[in-house]
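The chains shown are only part of the set, and none of them has been moved.
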Amino acid sequence: MSEITSLVNKVREKQPLVHNITNQVVINYTANGLYAIGAAPVMANAVEEAADMANNADALLLNIGTLTTVQVDAMILAGKAANQKGIPVVFDPVGVGATPYRSAMAKKILDNVQVSVVRGNAAEVGLLAGLKAVMRGVDAEAQGDHQAVALQATKQLGIPVIVTGEHDVITDGSKVFVIENGHPLLTKVTGTGCLLSSVVAAFLAAHENVLEACAGAVGFYGVAAEVAASHTSAPGTFQVAFLDALYHVNSDVVTDTIKLTERFIEEVETK
Amino acid sequence: MSEITSLVNKVREKQPLVHNITNQVVINYTANGLYAIGAAPVMANAVEEAADMANNADALLLNIGTLTTVQVDAMILAGKAANQKGIPVVFDPVGVGATPYRSAMAKKILDNVQVSVVRGNAAEVGLLAGLKAVMRGVDAEAQGDHQAVALQATKQLGIPVIVTGEHDVITDGSKVFVIENGHPLLTKVTGTGCLLSSVVAAFLAAHENVLEACAGAVGFYGVAAEVAASHTSAPGTFQVAFLDALYHVNSDVVTDTIKLTERFIEEVETK
């Protein structure tokens, strides 16, 4: 666990270059958040350079929040370059299931790119994996539901998943991390989920073990949100304080504050 | 009037989903502003999903600030879907008249989509309605000019209009609301006009009477600006404080602070 809580140090030391093909809404906040944690962001959407830019990078983030067909083409070119180079690829299936087009494009990305981790809320991750039945329980924020969605989705997709919500669940099907940090104000600022996906990409670039890197990113992020929320009760100032916290929070604060549970699937299944 | 000043409660209760096809400059601030008032934003520009996304929504906002031809196509698809579903559509003709292209695209939108309300400054609303002569008086912020522009524009367009400026005028040609809230710092932050249009969309989704919903949105917004400006005299901190105020200001504060005048057209015309 000290390994996990200190991963932010590795990120700040390596200063990984994270190539983001992401949506227009969050592109600025994502860049600022990556700078704040000590990573280096680059954004480049053009099909003519997406692969070259991914080839310069230490990790790739694909986010379909305001997708277009040409942007998805760029994602696939970048994703294939990232796969060839062997750098991690995080996929954030924003709003998948909301429209047939969005679902088709998400499938196209998964069909063409080897994704290291999928990060979304329970509805997004579940729908991406085709788990329609499970979705009835999505609005309930019970930990059990999130865990069930995450476990079924990772099995269906064959990819480790991060399901975020009131509790965050990280699993590759054989191990589960549950993190109970964060703050409701995160849901009042646009792009906090999207930025987390980019932060996960930065942590993956700095630490080889995928589940540990994910847990390190999600735990650090949730702790930073709690630190930011201790200074404010409104979303405007929270948005600013959160960037400050991403910059200031160190591994000691993470170690003191993280609420991380680690389980193996046998244990989970017998519950 | 208590109906109007309490409409923010209905918005916070309903949490309407507002689909925004808007410009790149303000897309983030718009999303954060909608979250702050208790609504739910969604942004989706692709022609392949614009109609489907509008069909999920409770209101639609169309804003041509950084328009492209394909984005206007998406707006028309979304607008037609919104019309078919019967949800309100707000049109913000940013910079109409600045270029022939922008004017042509604005006309194309109005020709294809049944718009519930147009929101802009006096120049934009006047030019959209083809009122070239009136435009000479646009720079003057006298209430009379705004009212004249608004009344002529609503008559010409056959659509209720909101003309914002030092005073805000809301009219459908038979009734006029004048609101004298707000703060000059609003003009020093990009996207405050655009966000207001999205806030109007959220209020329309929560309250059927169009003019009342518009007055409720504009009044609430102006009061929130005054609350924010009481904490700062510079635009960076104002931008943040304004999001906080949109989150915190409640109907009591609106009731205590709103400067709303209601007139019928007969009265106006005899002035």
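For clarity, chains are labelled A and B in written order, and residue numbers in each chain start from 1.
In this section, a contact is a pair of C-beta atoms (placed from the backbone, for glycine too) under 8 Å apart; a residue touches a chain by one contact, two chains touch by 3 or more.
The shown structure was predicted, so the numbers you read here are calculated from the model rather than taken from an experiment.
Every protein chain here is a copy of the same sequence, 2 of them drawn, and the whole complex in this file adds up to 3 copies.
In this text, only the chains that are shown with their structure count from here on.
Fitting chain A to chain B on Cα positions gives a rotation angle of 120°, stated in steps of 5. Separating the centre of chain A from that of chain B, both taken as means of CA atoms, is a distance of 34 Å.
On the side of chain A, the complex with chain B involves touching residues 23-26, 28-29, 65-69, 95, 98-102, 187-191, 232, 234-237, 239-240.
Of all the residues in chain B, the ones that touch chain A in their complex are 24, 27-28, 31-32, 35-36, 41-46, 48-49, 52-53, 56, 239-244, 247-248.
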